[in-house]
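The other protein chains are all here in position, but one chain of the complex has been omitted.
Here is subunit A:
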Amino acid sequence: MREESVLNLGSALTHAGVLKRLKSLAPLLGGLLALLLGAVLLQLSGANPLQAYGVMLAGAFGGGRQLTETLLRATPLLIIGLGMTIAFRCRVWNIGAEGQYYIGALCGSVVALALPDLGPGLLIPLMFMAGILGGVIWSGIAGLLHLQRGVNLIICTLMLNYIGILLVQYAARVPLQQPDGFLPESAQFSANAQIPTLLGTRLHWGVLLAFGLVGVVYILLWQTPLGLQLRAVGSRLSVARCAGINTSRSILIALMISGGLAGLAGIIEVSYTYTRLKGDISDNFGFGGILVALLGQRQPVGVVVAALLFSALMVGAQSLNVVLQIPASVAQVIQAIVVLFVLAGQAIAQRESL
């Protein structure tokens, strides 16, 4: 399979034809075009586009605090996006990250609530493992249905989202509900079960872990026999099979890794942001993570860029509204246009001819 570099900027310099160079810049041009369109929208809603973009930029990257918020928001997207990168490299269309995220959060929460007095050094790794296990099991169910019974994987993973989310809502309302409470939520986690922050900032260990995973995923995909197998299966199933690769096993592994990472993202978010299990513990991170993997061209470093872009768009759009009285929908539309145009640009860049 051809290796695409991030936004194809690197390869642009080596290509001979100007046309090709332009083509490889298509995602970037798409992004710029989207911002231009957004400027028209901003103008129409009565704001100065330049000022508005300045506010968005400052809101997402303007200082230590803003950068922190952008990093925090990017963390679940990055972890899920990395998992999806592995799945998509193997051409496993797992769109059940949302459900796997919820089940991971549920399993981790059970540990957090059961062992509140365990030291954080032991409790948090245990919670993480439970979260990963939850995601692995949830994606594994879809994998077995797909491989054993031939059920379409996309439908399988998609439907398991709903079951997973409803299961968590039930858990938060009945078995795990706070004993003396009446709201549909568990008791707040003990301080031991909340991920510690780093050196007095709002950043936590989960953020470091997410960035560490970038290297792990890269090595796994490109430096190990397993990675080669996964990519071979993704690149041409029949060839991989002829080469003696157990394709079913590869598909299941890719699915379970992506599920496990989604589960990890779930328990990290619940432990740090929500500090208790509730029925609503995600801002569509599971779906955002899929987008991030695609935007990042299924390259670990690309996924980092995409997760930060996605997160910055969200955080920046919020500032835009806090500061400039821009209607809610305008900021949402700008976000969506940027993502859509960058993706379209990527599709153009990957065409063999213009």
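In this text, a residue touches a chain if its C-beta (ideal position, glycine included) is under 8 Å from a C-beta of that chain, and two chains touch if they have at least 3 such contacts; residues count from 1.
One rule holds for everything that comes next: contacts and distances are computed from a predicted model.
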item	value
Complex member absent from the view - protein name from UniProt, among "L-lactate dehydrogenase complex protein LldF", "Deoxyribose-phosphate aldolase", "Response regulator" or "BMP family ABC transporter substrate-binding protein"	"BMP family ABC transporter substrate-binding protein"
Contact residue for the chain not shown (choose from A:L183, A:L198 or A:V216)	A:L183
Where the unshown chain meets subunit A, residue by residue	1-2, 55, 58-59, 62-66, 69, 88, 91, 93, 95, 169, 173, 181-184, 188, 235-236, 269, 273-276, 278, 280-284, 287-288, 290-291, 294, 314-315, 317-319, 321-329, 331-333, 335-336, 339-340, 343, 346-347, 350-352
